[in-house]
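Report on one structure; see the data block that follows.
Note that one protein chain of the assembly has been removed; the remaining protein chains are unaltered in position.
In order of appearance the chains are A, B and C, and numbering begins at 1 in each one.
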């Protein structure tokens, strides 16, 4: 992922240095397990740990380059790493990696990296949920117009809008937790997964130490349906980011102006139009969501490896594993900050709510008319007629309220007081508390 | 989905007749709930049920056409349906749909349809799992070569291969169960989800009767992250189908011939080449998997509806909801039949296993050499040298076994008996039982 | 594609009856070619044509079912068809299909179908272009606000907006023409494309009669990069539909109301809210665009067939070839009708244009200030300050125009007359003619 969209903690997971350190940890743990089960001398395992650990800890750019130089000859990354480590460990290094295959190291390492990445993403979601909850509580009863098809429909509250996003991100959190469990498995099972030359107890030992589950059956590789499910979950989270970002973009547009991203002192919206205050954060999030969503296609294609494995997934994962997790981490963090600082304009919300002459109360009138005895079809026709008359005259000198037009509609038997009662906006908010209880219960 | 890839039970879920029947059930239940909570007369709810149920049950092609005709005027599908039903129900029909919005019906109906579809798919998976388990047990110890990169690697058993697929489809089953829970929610909350004109207890009542959960917060629509997660799960299942189909395609290719799809009497493989027996089922499954996987992209794009909803998701779902579920049902069923009847050729497996002169035992030799004191690098070089010599002469008059080449390799101190012991294929199968226990435990 | 989104002429291309008729035409032409080049008796070719043509022409649902019945035994569609035809043609039928392979028929047929589909789509685009051009000319100088980031930016004209879409669909037309050429090739080259048993002149003969190019090198199949390019072109067209549909959705939203889809007498916008007039056509087009775009993923995956071919592409194409062409045909036609009948509200456009107190002229003022000697940075700061002051007071009793705020801005040396001249909206339209000439030149 480009630096512009990277945060250090997540990026660190994917550095070559960190990868090599995790590789060493896996190899050292495997050696310790083999020593425990009598396959290699205990002294060998101790030496691997004692002399390997500082060497691994000291891996920096120069050591990465040294390993790369070996790889240019061997054309094999794990062998290059083992060769590099052996130089520091000495003769006992020959007991490293016994009966193992490269993928035992690579795939278990990826499981560690993705698990850590998932932990950060879950923490990101917790921060976002906290921000959404605070703003939802703050605007629990701030009236605003609900819109379907982009057309004003009925009143709702801004808090209810946010409660909907909170509920979605609660689901997204559960999806990430499930996705983390999907990929947190360890495989140390040898070239085709038969444990031909490595004891299954080694796998159990290493898995336990790394906080991973044992992969029940691996075939040199950990099966890639797990990773496809993982990246799919990230894509669904990204889609949720996009939905909220799109909401903000709509609310900030000039004709709506109900909310606005925080505009920093010194910020310039446009190189040419000094008046512009653009929702650039939410637009940026829309694009980032596209990126994270796009990874699901190659992740699904990666599932079909040939026979016990091929390596076509590798180049894909070298790119999408960091890009998806770094990109999503950045996007979640940006979204959280944006929602925390979002400027909300209740007065403008009220103004928009009233801008259509009251037609947004048409459903409540329709109900009152049918309850007063009109057939559904007649009531619908009368209400639509009055609404259309109101709509057509909007902004003109002949403008009349929906209520006044209704009173003149043939067949409408309700009087003015009954209509006012039917159109009382407070009726729309009767059940806000119910919904809040459902969404924020226990939290 | 084209009829060619449809099975009747799944297709029936998506017929217009069935959709209208579900719509009626939702409307009738909602009326009963409203009667119970005093919003409409009990007699009205009774009449809606009494006169509506037979009318709904009798919906066939002619009635579908009648509803379509009304829709051509109203340009609104739910209103057309309500008008059609009202003709049969009489004046009490005005108490139907009170305070509700179309999406209350449409989205709850979709939840019912997708839940039923998920139930069929889960049953499909159970059948597939049974088939895989039976064949895995049958070939638990049938030796075959494991391959990575398409290159023969080490021995495994055909049962182990199948156990891997069994494990994957067990995970897929769990994903489908989770996906079913994702979309099995009911929303009856009115135009923007505020329950402005409908009691939340109506939603609870209907949800309970339909076996659905209550949607905590809906915004006219049930949020589409649920559906995106659902179609993503289907895509991961499809990817698993593709992986197994690809395995069969590889096993059946002329040079491998380790397994073969059942070839029916009368079947013709090619219009021009009478000798051809092609893996057309597994190739077909590969294509079907591409289709089902492709639905994840528009499903993710559907999440971002504007404000409280727009209707852009609708045309997408009219196509992908039936196509993905019908296509996956067909594919799972085809795959199950294919695996049940798969012709397996153990003799050919044994032949392939031995075709490379024994180099497939190189890892076990490598291990024996390092355990006998060679450094890992020297042992690797010696083994690679002997393997390459064996490989190069394959099929030529100078062909020699890997074992014989090893004995002449400088630095190799193991004698023939030790080499034979190291290369004993039974060593590869020591842990088959362990893996089977992990995979089939409790089943 | 579901009937709801199908138009008869395009759907007819994809009927089984039509497919069989094209198959027959290919076989009959091939027989005539073989007769001409002396491979089969002239009488045989004549008999195939004479007795086959009426049989093919008479294929209806019953005959399709008869062919299907044969296929259920042979499990091969082309053999089933040949068997069915042979029953009507008699003994000369044995000269049909000589040296050919099924794909010679299937792929050449698909080329015919896709070419015809492309012709319809190009005609659809011509109709759309005509509609866009007419509306663009009509509103060439209708002032409206241009928006970037959803924020009002500078004036433009509604005609200019439409000219941009016209230009995009002109490019889309060129892409479709190129895509048509991509897939309009004929292959009659035998089982692996070597012409082992069929003369290359047969291919040339049939190609010429069908208006197709000769496929330079086929490998049983016509290579699928052609189809991937074809479906990619359709996806780009669909994306263009989505862009225009999204524009209309924005223009129709309650707070903008600059344009509106035609609302039919009798149409109902909502089952619950009679006042609703929703942009359902453009929302529907957005969803259809998602569908057509989604086909590009499996089309790209279809390219990689194994060796000389596998048949994994077939199930994909059975679905996406009709779905993409039928869906796009329907969408283009719907879009054309929508644009022809779009209700445009110039008065509301003017109102929106003036709604921000004149800040939309900030760039022209910025330029005038720098030309009058201010540094770019100072001018930017002054203009931004006056714009923000205007923006903040919008709708309040203290509202002041941007012009008046500018006059009080320190450092601004221009007087009122100069500012008025700088902010003259007609300056924005000076080059409309230039752009129209570029876009509509020669058309």
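Following the convention adopted for this analysis, contacts are C-beta pairs under 8 Å (C-beta built on N, C-alpha and C of every residue); 3 or more make two chains touch, one makes a residue touch a chain.
In this text the structure is predicted, and so the values were computed from the model without any measurement.
*Asks:* Among A:49, A:243 or A:313, which residue is in contact with the omitted chain in the full complex?
*Replies:* Answering carefully, the residue with contact to the hidden chain is A:313.
*Asks:* If I consider the whole complex, including the chain that's not displayed, which of C:46, C:66, C:305 or C:394 touches that chain?
*Replies:* Answering carefully, the residue with contact to the hidden chain is C:305.
*Asks:* Decide which residue listed in B:276, B:341, B:400 or B:427 touches the omitted chain of the complex.
*Replies:* B:276
*Asks:* Of the listed residues C:246, C:284 or C:336, which contacts the missing chain in the full complex?
*Replies:* Spelled out, the listed residue whose C-beta touches the missing chain is C:246.
*Asks:* Using the touch rule from the top, list residues of subunit B that touch the missing partner.
*Replies:* Output for subunit B: 145, 147-154, 249-250, 252-257, 268-270, 272-280, 283, 297, 301, 348, 351-352, 355-356, 359-360, 362-363, 366, 380-381, 383-384, 387-388, 390-391, 394-395, 402.
*Asks:* Considering the entire assembly, which residues of subunit A contact the chain that has been omitted?
*Replies:* Residues 1-2, 4-5, 73-76, 78-79, 82, 97, 99-102, 190-191, 197, 249, 264, 266-273, 278, 280, 283-284, 286-288, 290-291, 293-295, 297-298, 301-302, 306, 310-316, 318-320, 323 of subunit A touch the chain that is not shown.
*Asks:* Take the complete complex as the reference. Which residues in subunit C touch the chain that isn't displayed?
*Replies:* Those residues of subunit C that touch the unshown chain are 82-83, 86, 91, 93-99, 101, 146-150, 153-156, 160-161, 163-164, 167-168, 171-172, 175, 178, 182, 190-197, 200, 214, 216-220, 223, 225-226, 228-229, 232-233, 235-236, 238-240, 242-243, 246-247, 250, 293, 296-297, 300-301, 303-311, 363-364, 367, 370-371, 374-377, 379, 427-432, 434-435, 438-439.
Here, only the chains that are shown with their structure count from here on.
*Asks:* Looking at where subunit A touches subunit C, is over half of the residue numbers used by both copies, so same, or under half, so different?
*Replies:* Same-residue interface.
*Asks:* Give me the residue numbers in subunit A that touch at least two other chains, ranges are fine.
*Replies:* 147-150, 153-154, 250, 297, 301, 363
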